[in-house]
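Heads up, one of the protein chains got dropped from this complex, but the rest are sitting where they should.
Moving on to subunit A:
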Amino acid sequence: MSMIDTPAQPTTRAGDPAGPGGTSPRRRRRPRKITEQVPRHLRAHLTAYLMITPMVVLLGIFVIWPLVYAFYLSFFEMSFYKDAEFVGFDFYKYVLTDPEFYESLWVGLKFALMVVPTILVLALLFASFIATLSKRMAAFMKTTVYVPAVVSSVVAAIIFVFIYQDEGFANWFIGLFGQGPLAWLNTASTALPAVAIPAIWLGFGVSTLIMLAGILDIPDSYFESARLDGANFWQRTRYITVPSLRSVILFLLVSGLTLTIQEFQLPLVMTNGGPVNATNTPNLYIFNSFRDATPYATSYSLTAALLLFLVIGTISLIIFRVVSSEKSSDA
């Protein structure tokens, strides 16, 4: 149904002196309204089109055009002082033959695989728990889990750098078990998980709230009948909650993966990509390839960014294909 009802326009009106097929000169000269010039199926949606126009214009100016122009520029070695030199696909070749580009993608993927599934599991468990609480207690818990989401990731990164210091909390904690101290952020095997923990902490709150909204949408009758059939918490979660949350989980999975692969601030502040590129996520790699003042560096980072866009787009497509996004049965 269209947003506005557009009743069919009668071709004649009662009392029209000219009558059907009349040839009143006054009527013929009257300019037709714009709405009458466009086909009816478009006319029906005109208001909707007009309403989305500002956003389309904004997207066109700030997203589509820059993207198209960026692809165009990637075929040139750009200089702000000399004429740009056409180099064809050279920069694509340079990026695609750089082992560090692939290393950074692998780091980004590993980071996303550490962060997103952990967040999903924790958020599901926590949201299921909150759903069982009284209204007042649930409100308190929702606020509590959301607090990290409003903390700047730079602030979180600095807090965690202190936690991982030689004499920090993490080493104190493992010291209770007779372990350590570890150089958390300067050892290749521990650096990435150490950066993943604040990412989980920061992303957990929002995912929990979205998951909770999904859970509250599942009809109570499902759970009631499951309880009557003797299903326990795990069975109810596995056979009712998770299937009903399919769309929510898919959304969190795709948005989570695309966001975490692009993580930038945490490794920048905590490790600057080290040790030996162990935390060099793709965006940090692109950022750091921008360091030289040469025209080469500008074009290289631009091309690497475009390739990352294609990689992330492909990953999202694969996820959509693998996990079909059917609506939950009762939605």
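Heads up, the rule we're going with is that a residue touches a chain if its C-beta (ideal position, glycine included) is under 8 Å from a C-beta of that chain, and two chains touch if they have at least 3 such contacts; residues count from 1.
The criterion applied here is as follows: contacts and distances are computed from a predicted model.
*Asks:* Just go with whichever of "histidine kinase", "Imidazole glycerol phosphate synthase subunit HisH", "Proline dehydrogenase" or "Extracellular solute-binding protein" UniProt uses as the name of the absent chain.
*Replies:* Options "histidine kinase", "Imidazole glycerol phosphate synthase subunit HisH", "Proline dehydrogenase" or "Extracellular solute-binding protein" narrow down to "Extracellular solute-binding protein" for the missing chain.
*Asks:* Pick from A:80, A:177 or A:234: which residue touches the chain that isn't shown?
*Replies:* Reading the full complex, the residue touching the unseen chain is A:80.
*Asks:* When the complex is taken as a whole, what residues of subunit A touch the one chain not shown?
*Replies:* With respect to the unshown chain, the touching residues of subunit A are 4, 46-47, 50-51, 53-54, 57-58, 61, 79-82, 94, 97-98, 164-167, 183-188, 272, 274-277, 290-298.
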